[in-house]
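Sending over a structure as structure tokens; questions will come in a sec.
Every protein chain except one is present and positioned as in the full complex.
Letters are used for the chains, namely A and B, taken in the order the chains are written, and counting of residues starts over at 1 for each.
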Amino acid sequence: MDLPTFAVQCLNAVQYGLLLFLVASGLTLIFGIMGVINLAHGSFYMLGAYLAFTLAPAFGQNFILMLVVGTLLAALFGYLLEWAFFSYLYQRDHLQQVLMTWALILVFEELRSMLVGNDVHGVQAPDWLSGSIQLGSLMSYPVYRLFASAACIVIGLALWAVVNRTRLGMMIRAGASNRDMVRGLGIHITALYRIVFAGGVALAALAGMIAAPMSSVYPGMGGHVLIICFVVVVIGGIGSISGALIAALLVGFVDTFGKVFFAELSGIGVYLLMAVVLVWRPQGLKGAA
Amino acid sequence: MSFAPKHAALAWATLAAVGTASAQTAPLKVGLMLPFTGTYAALGDNIEKGFKLLVQEQGGKLGGREIQYFRVDDESDPSKATDNVGKLIKRDQVDVIIGTVHSGVALAMARAAKESNTLLIVPNAGADAITGAQCAPNIFRSSFSNWQPGYAAGVVAAQKGYKKAMTITWNYAAGSETVKGFIEGFEKGGGKSIKDLSLPFPNVEFQALLTEIAAQKPDVVFAFFAGGGAVKFVKDYDAAGLKKSVPLVASGFLTDGTLEAQGASAEGILSTLHYADNIDTPRNNAFRKRFALAYKANADVYAVQGYDAAQMLGAGLAAVKGDVKQREALQTAMAKARIDSPRGAFSLSPQHNPVQDIFLREAKGKNNEFRSVAVKALADPGRGCKLP
Partner (left out) sequence: MSAAQRINRWLPLLAALALAALPAVLSPYLQELVLRIMTLAVFALSLELLVGTTGLVSLGHAAFYGIGAYATVLLSPADAPAPLLPLLAGAMGAAALYALAVGLLSLRTQGVYFIMVTLAFAQMAYFVFHDTKLGGGTDGIYLNVRPVLALGSAVLLDTDNKLQRYALGWAALVATYGVLALLQRSRFGHALAGIRENEQRMRAAGFATLAYKLAAFVIAGALAGLAGFLTATKDGFVNPEMLSWHESGAVLLVIILGGLGHLRGAVIGAVSFVLLKEALSTPALVGPLADRWQLTLGLTIIVAVALLPKGLIGLFKRGGQA
């Protein structure tokens, strides 16, 4: 493999990894802070993609505005969902959460089928992001992918800032290490959970919206993302956002280069990575020991 | 009182007449096992619509018998297939099964149909084995074998003078069989595939492999993807700049039903399939018009396959006047039938797969437009089939 190709493959790996990070960050927050295993997280990603498909015609070239509006809508949806459904799950043990959220996936899939049908859809990227940068004689790198990576980095930094530099973030971090203590300190835990959950949903939906012009919008897209997401969260350490970033990038590289070098068994690569990491560090790369 | 032999004979004759009459006027039980939920729901939906359209055109009857439908969702899950088809065979005791889309499911159905000697018509699943190693007198197909469009694409690519090709598909049976067909057709015309790329189904991260294609610089790329993956691939191919530099030839499923989602990225892609939306024959035009009138949607290759499955069944039933108990005669009639399909008339190969023209189409706007006949009357070799 020559150097330019290698460089492009690295770019591919990073771009994929950053998008995974965006989806996984929401999951690790919900999992880490609230201790809720949410199998329906992939459905929020799908929600974002279908939101993009629905809103794109109305917003035209105002892509960033559409992302903002979509994120707010998703956050609102998350807030209501937490109030109506998830708040009942905290008292339940992990396994019941698994069961309820698995059932929720079925419900979401059916609702999606009834509301928007079963067809495959595409989302057009706005014109100002539709160009390509020529690399070498045959290949060009789409500008949109660079935008997606940049967006993920920006959002990731914003997330880091909120978690590490604000009061809310302080409460979130405290809740991740010791939930009971936080409650004991009189912090309004219900509101905190609701906000965190809404944030997690918003992150996943935003990832779906950003991904929509690159991938397509189709039934079952949530399921594919879900399991990789869990793998990323576990490798990184539950509740750790920086861990999720490192893990997502690792997964991006393993997936990309695995496809090129080990075509037949590339599917295994990611799981092998997870097994190796967990055997070496059973709590994940950055999880609390 | 004793019955005179004459009375007895009359009594028996009446009973027999009433018996067969009621057997013939009782509805024919048709079992539809298709994906009604999930990724392939749109395909299953169109197959069902096509089938029912033909029945409607025949006045709601096939072979003089009313149709009673039984529906089972195949869940697109091969591990549940045997249980699901069992519902139709054992619980509902249907006379014929129509299904399905997914090859893994169809293979399980073929097995169950063989064991219970139930008539099965496959309206999509292209697994070569169904009319190959797993063929049977009671198994028919109204669609295609994976090999057919691939082979035709290979012939087309060789005719265009390309010498070095790369193939890319998912690592599953449908993908590898289609690619094998392409390589066979391409090498016959003097070309060579320099590298065959694949990624695990249903992974859709193509970037790594597109970069690989750019690095190897082939003359042409052959791709097989369907559904959501097809949309993403075509868009990624364009976004990576490959659309301008390396021509793409594909199996028709890359652009069937997906053009609207693919937009400008699909413009000009050549594909081979046994159907094209704008085949300008009276038969196809009439069919598309009636379909649009009945369902307010455009027909596609899946609708045609469902429609032809009904035609096939109808031809068989007509020959036995609706008496489905005369199975051998029914199956022989179906095997010999000439189906007046919207794609063009076809008959079946000895292995019960359509012998049909494969068309070269070009994606223009929202349609795959007919350009020429890539290969005329192409028959799948039916490798491994032991039928005479």
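In this text, a contact is a pair of C-beta atoms (placed from the backbone, for glycine too) under 8 Å apart; a residue touches a chain by one contact, two chains touch by 3 or more.
Because the structure is predicted, anything quoted here is derived from the model rather than measured.
Asks: With the missing chain put back, one of B:171, B:216 or B:347 would touch it. Which one?
Replies: B:171
Asks: Out of A:104, A:146, A:168 or A:187, which residue would touch the omitted chain in the full complex?
Replies: A:104
Asks: Per the definition of touch given earlier, which of B:200, B:322 or B:354 contacts the omitted chain?
Replies: B:200
Asks: Over the whole complex, note the residues of chain B touching the chain we left out.
Replies: Touching the chain left out of view, chain B contributes residues 36-37, 70-73, 77-79, 81-83, 86-87, 90-91, 103-104, 107-108, 111, 115, 127, 129, 134, 171-173, 176, 200-201.
Asks: Provide the residue numbers of chain A that touch the chain removed from this figure.
Replies: Residues 31, 37, 39, 88, 92, 94-96, 98-100, 102-107, 109-111, 114, 227, 230-231, 234, 238, 264-265, 267-268, 271-272, 274-275, 278-279, 282-284, 287 of chain A touch the chain absent from view.
By definition in this document, only the chains that are shown with their structure count from here on.
Asks: Could you put a whole-Å number on the gap between the CA centroids of chain A and chain B?
Replies: Distance between chain centres: 37 Å.
Asks: Which part of chain A faces chain B closely enough to touch in the complex?
Replies: Result: residues 1-2, 5, 8-9, 12-13, 15-16, 109-110, 113, 117-122, 124, 132, 134, 136-142, 144-145, 214-221, 224, 255-257, 259-260, 263-264, 266-267 of chain A touch chain B.
Asks: Which part of chain B faces chain A closely enough to touch in the complex?
Replies: Interface residues on chain B, with respect to chain A: 37-39, 41-42, 45, 171, 197-200, 202-205, 207-215, 217, 227-228, 230-232, 235-236, 239-242, 245-246, 257-258, 260-263.
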